[in-house]
Every structure is written in structure tokens, then in C-alpha cells.
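Worksheet: the structure to be examined is printed underneath.
Note that one protein chain of the assembly has been removed; the remaining protein chains are unaltered in position.
For subunit A:
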Amino acid sequence: MDLVNYLYLASILFALGATTVLLRRNAIVVFMGIELMLNATNLALVTFARMHGDITGQVLAFFVMVVAAAEVVVGLAIIVTIFRARRSASVDDVNLLKS
């Protein structure tokens, strides 16, 4: 099968993730959108690595996984803190800081 198809899939997933971030209200879902973007990138990296016959892309994908895990730790901690203080994880309710 043509490898380019994986790239199309990766782009679609990335766009879906970005749309999720921009449109959804729930912080956890927004965060899932970001994770989807990272994983779409991983798919693209691995596909490119295959195309080039070079493993740098796979190594980069590993790094991305590690970073994504670290991001989950920090991100969920912040979202949970917000939720415990306000009983809401909606990004619309987080609006005390306004110009």
C-alpha cells in the first residue's frame, strides 16, 4: 500500500485534534485533542522514517511519547486543581482574567 496514505491519515488526525482544541469546551476533551495532535505527528514521523529508510523519525516518535506523558502529568494536575476549586472543567468558566 502506498505509504503516502498514512501521511494523509496523519494530517486528517492532526486537523481533527486541532479542531477539537479550538471547538470543544471541556478541558479534558481539549487536552485529548492536543494528545491526538501529538499522536498524529507520531504517525507522520514513523511514516517518513519508513520512506527515508532512516530511523531518526522513529527515535523522535519515542521522544514525543515521553514528552506527551510528561505533559499529561502536568496538564491533568492543573486541570484537576482547577476542577477542585471551581467544580467545573469547562474552558468557558475559566474567565476571571479578562481585559
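Keep this in mind: a residue touches a chain if its C-beta (ideal position, glycine included) is under 8 Å from a C-beta of that chain, and two chains touch if they have at least 3 such contacts; residues count from 1.
Everything that follows uses one rule, which is that contacts and distances are computed from a predicted model.
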{"item": "Name of the absent chain as recorded in UniProt (options \"ABC transporter permease\", \"3-oxoacyl-ACP synthase\", \"Alpha/beta hydrolase\" or \"NADH-quinone oxidoreductase subunit N\")", "value": "\"NADH-quinone oxidoreductase subunit N\""}
{"item": "Residues from subunit A at the interface with the omitted partner, ascending", "value": "4, 7, 10, 14, 17-18, 21, 27, 30-31, 34, 37-38, 40-41, 44-45, 47-48, 51-52, 54, 56-57, 59-60, 63-64, 67, 70-71, 74-75, 77-79, 81-82, 84-86, 91, 94-99"}
